[in-house]
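With one protein chain held back, the other chains of the complex are shown just where they sit.
When the chains are written out, they are named A and B in that same order, and each has its own residue count from 1.
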Amino acid sequence: MNQGIRGCIAVLFILYCITWIGPPVRAEETVLVAAAANLSHTLEEIIARYEDHTGNKVRASYGASGNLTQQVLQGAPFQVFLPADRKSLDRLQMKNHSIVASNVLARGRIGFFVPRDSSLAGQDLKSLLHALQNGKYRRLALANPETAPYGVAAMEALQKAGVWVLEEDKLLLGESVAQAMQFALSGGVDLGVVPLSYASLPEVAGKGEFLEIPENWHQPLLQYRVLLVDTAPARGFYEFLSSPTAKEILKYHGYETQLTNDH
Amino acid sequence: MADNAIHISLRQDAPIPLAVDLGCAGGEILVLVGPSGSGKTTLLRAIAGLLTPAQGRIECNGETWLDTSAGTCIPLQQRRVGMVFQHYALFPHLTAQENIAIALGHLDPAQREPRTRELLELVHLKNLDRRLPAQLSGGQQQRVAVARALARDPRVLLLDEPFSAVDQQTRRKLVRELAQLRGRLNIPILHVTHDLNEARQIADRICIIHHGAALQIDAPDEIMARPKNSHVASLIGHYNIYEGTIADHDAAKGETRLLWEGLELQAPHRPEFAVGQKVEWVIPEDQMVLHQRRRPSAGERENPVIGVIEECTQLGHHTNISLKPRHCEALLNFTVPAHVARRNDLREGEGIGVSLLQQGIHLMGKS
Partner (left out) sequence: MMDWQALQLSLLLGCSTAALLLPCAIIIARWLAWRRFRGRNLAQAAIALPLILPPTVLGYYLLTVLGNQSPVGEAFNALFDESLVFSFQGLLLASFIFNIPFAVQPMQNAFRTIPDDLREAAWCCGLSGWRTFWKIELPLAWPGVLSALVLTFAHTLGEFGVVLMVGGNIPGETRTIAIAIYDRVQAFDNRSAGLMSATLLLISMAAITLMYAFNDRLDRRRGG
């Protein structure tokens, strides 16, 4: 009859049609994984292999272990959880969240990342620490120790090296290690304390250099795997994480997988 | 009884006071006149059902639309009312034809189209049916509004200042059309305006409204010549309103003598006023005759008032004159053609005389 009404009905119709499709149905077989941010690239490779092998789907969400724990507790529908510390596991247990199985997956390492344009570029560990102690740097990026286990390790390592008398305004705290690394890559930062696993990433190659931090400078960075829900696909992926294929990939990215079981 | 008439009786103190009792017969045009804010639009809205007054009764063509004492209030959609709004309130997104057709909901769908044509023809718009209101002139818009109001086959037609938004020329044409239309419709037409001249042209009867009260309802000439009281007189534009005392009645000569500040005036016989009673009286300005200064005439013996011109202002082709009579402080105001003022050499400070024609003097009880 007139344009207004016709337009009205048309738009309404389209809107409700689209809505009718409903939310994208998450296939029952799809496994949802919550993983510590440091694992991101490594885990994507493992997932790709797993999907090739089995045809099952796995989708992962990355973040700081503390944040992910919070989400799991709030009811986020994750089936497998890969935190970077024991504390996250303990918190789940404390809140009586169901845990089907868990154990240590790997041990991570951290290192200094010196961007190419940094004033500290080209130095060895000793002179680097010297420069840090003397405050000869602009900004230092690391993960927030409040939520990220790698942030805690970074803090311990710096304390051990005697430089944890840092000027707070020079600290750049990332929400997770991923953000800390992204800060270090985006310029204006002289140094990042990040997972050593990032050294193997093509995205990072050529943008700076890595200096290993001795492992005894901090508490061991233990990567856990937790099975939250006991479904066949979830358990399948959980098991695959300890397969030789997965271990090989972890090792390639600098994770230690030969572990004594005393952790 | 289905008499095509409407009877309205409304009472309300707040928010807008109303005190109205009136009726309007089928085919009659009753014009409600009053200054803006006098409650005339409120009255129309109450009839249409757009507001419900505190107390009242409205009966139209034998149907009771409102009876507050019985708790009856027919919703406005069921009152067969044709309303033309002040600014027409045409639906801007609908064409002239659609504006009319939308009010034909009471007809079968098949009848709507021919009825729309008929109505468009009735208001001389059959070639403009596809235009939107914004593409029509003021007069054309008004015609669409009238056609839309008639579309419901109304039992009463309500017109709220329908001519206020068009120019003089269009207004004359529309007034003529309304008069023709009235001949075909046998329903009461209530027309609201603040323009007394417009009211005098089209009204069968005029209702003077002020502060929501109907002060006087009468034929136009009757109201102009014999306002009920000084309030009505001033509302219809009389400014020569004075106080006086009844001196005596002379039934044989058909006159009542009146004392105005000591000056005796002869007025038409009004025996209902007692001798010695204080009254108000009014003289319309066309009932005052200026004394020719060079050629005195017989008419000058009728209620002569001699005085001095206090103020003399020319406005276009007319001259407004304020005359201060010799015997009192009140001023007599009248207008003469400018050439008359010139020929008689009327200037401020000049002494002149006027006669107040006996038939023109209208006595009113003090309000």
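Just so it is clear, a residue touches a chain if its C-beta (ideal position, glycine included) is under 8 Å from a C-beta of that chain, and two chains touch if they have at least 3 such contacts.
Treat the numbers as computed from the prediction; the structure is a model and nothing was measured.
Engineer: Out of B:A5, B:A48, B:L120 or B:M364, point to the residue that touches the absent chain in the complete complex.
Structural biologist: For the chain that is not drawn, the touching residue is B:A48.
Engineer: From the list A:S40, A:S102 or A:S118, which touches the chain that is not on show?
Structural biologist: A:S40
Engineer: Among B:K40, B:R57 or B:R148, exactly one should touch the missing chain; which is it?
Structural biologist: B:R148
Engineer: With the full complex in mind, choose from B:G105, B:G237, B:P337 or B:G351 the residue touching the hidden chain.
Structural biologist: Within the whole complex, the residue contacting the unshown chain is B:G105.
Engineer: For a quick check of understanding: of B:W65, B:F85 or B:F163, which residue touches the chain that isn't displayed?
Structural biologist: Checking the options B:W65, B:F85 or B:F163, the one contacting the hidden chain is B:F85.
Engineer: For chain A, which residues lie in contact with the unshown chain of the complex?
Structural biologist: 2-5, 7-8, 11-12, 14-16, 18-19, 21, 23-24, 26, 30, 32, 37, 40-41, 59-63, 71, 73-78, 176, 178-179, 181-182, 185, 201, 203-204
Engineer: Please output the residues of chain B touching the missing chain, sorted low to high.
Structural biologist: Residues of chain B in contact with the hidden chain: 48, 50, 76-77, 81-83, 85-87, 89-93, 102-103, 105-106, 132-135, 148-149, 151-152.
Heads up, the rule we're going with is that only the chains that are shown with their structure count from here on.
Engineer: Indicate the whole-number Å distance between the mean C-alpha point of chain A and the mean C-alpha point of chain B.
Structural biologist: Distance between chain centres, rounded to whole Å: 87 Å.
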